[in-house]
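All protein chains but one are shown in place.
Order of writing sets the chain letters: A and B. Residues in each chain are counted from 1.
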Amino acid sequence: MRTVFHVSTVDQLSYVDAKVRNLLADDAVPVSAVAVVVDSGAVIDAAADGDGRERVETVLAAGGDGAETAFRVCANALRGATATLDDLPAGVEAASSGVGELTRLQHDGWAYVRP
Amino acid sequence: MRTVFHVSTVDQLSYVDAKVRNLLADDAVPVSAVAVVVDSGAVIDAAADGDGRERVETVLAAGGDGAETAFRVCANALRGATATLDDLPAGVEAASSGVGELTRLQHDGWAYVRP
Partner (left out) sequence: MRTVFHVSTVDQLSYVDAKVRNLLADDAVPVSAVAVVVDSGAVIDAAADGDGRERVETVLAAGGDGAETAFRVCANALRGATATLDDLPAGVEAASSGVGELTRLQHDGWAYVRP
């Protein structure tokens, strides 16, 4: 199973890493992939430094045992952020749009969680 | 692909039109239909006038190129609103219930987004 977390606020960013780890640690639910999709410029800026950056790095490092993790930011939101993709942790990717990415993943069978 | 946006607050109404437009403008994700489902009387009232009304009209006009857009309000929420269906922009439809509409659309394969 695969799950996408939709993050739009700095508050959601502050605990999404714990949610991702809880999911991957749940032995009752076999999960092969987790993605976090961000569609807010404020969250992108928060993800560039300090505590927010640590959350992103935790998500990207949470895989293993056959589970992949991804962290993707909306290209539209990037234009509204001060930070650029280069300011974010290595491994963060741009999505053509946040809502498009959420649509595409669910179309491919991923579960959706608004944390 | 098809996507439903679930709107319950006036704040969500204030930017859902931008999300709908971002989705329809995303060339990487072919989208044939978008619906906004409202299940709050306060949002229905906000949708009747001023800025909120413009958001609804923008959603309804955002289709084209083979993509349809719809704006539906929960019949239960309508009973708690001051505005009636006739006070809303032409094209807005009533759903038998907001949660029922969200269930039906996802059952038919639509993606769900909480904006």
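Please note the rule applied: a residue touches a chain if its C-beta (ideal position, glycine included) is under 8 Å from a C-beta of that chain, and two chains touch if they have at least 3 such contacts.
For clarity, every value in this text was computed on a predicted model and none was experimentally measured.
Trainee: Kindly note down the residues of chain B that lie in touch with the hidden chain.
Mentor: Residues in contact with the chain left out: 6, 8, 39, 74, 76, 96-104, 106-107, 112, 114.
Trainee: Footprint of the hidden chain on chain A, which residues?
Mentor: Contacting residues on chain A, toward the hidden partner: 1, 3, 19, 22-23, 25-29, 31, 109, 111-115.
Here is the rule we go by: only the chains that are shown with their structure count from here on.
Trainee: Using mean CA coordinates as chain centres, what's the chain A-chain B distance in Å?
Mentor: 25
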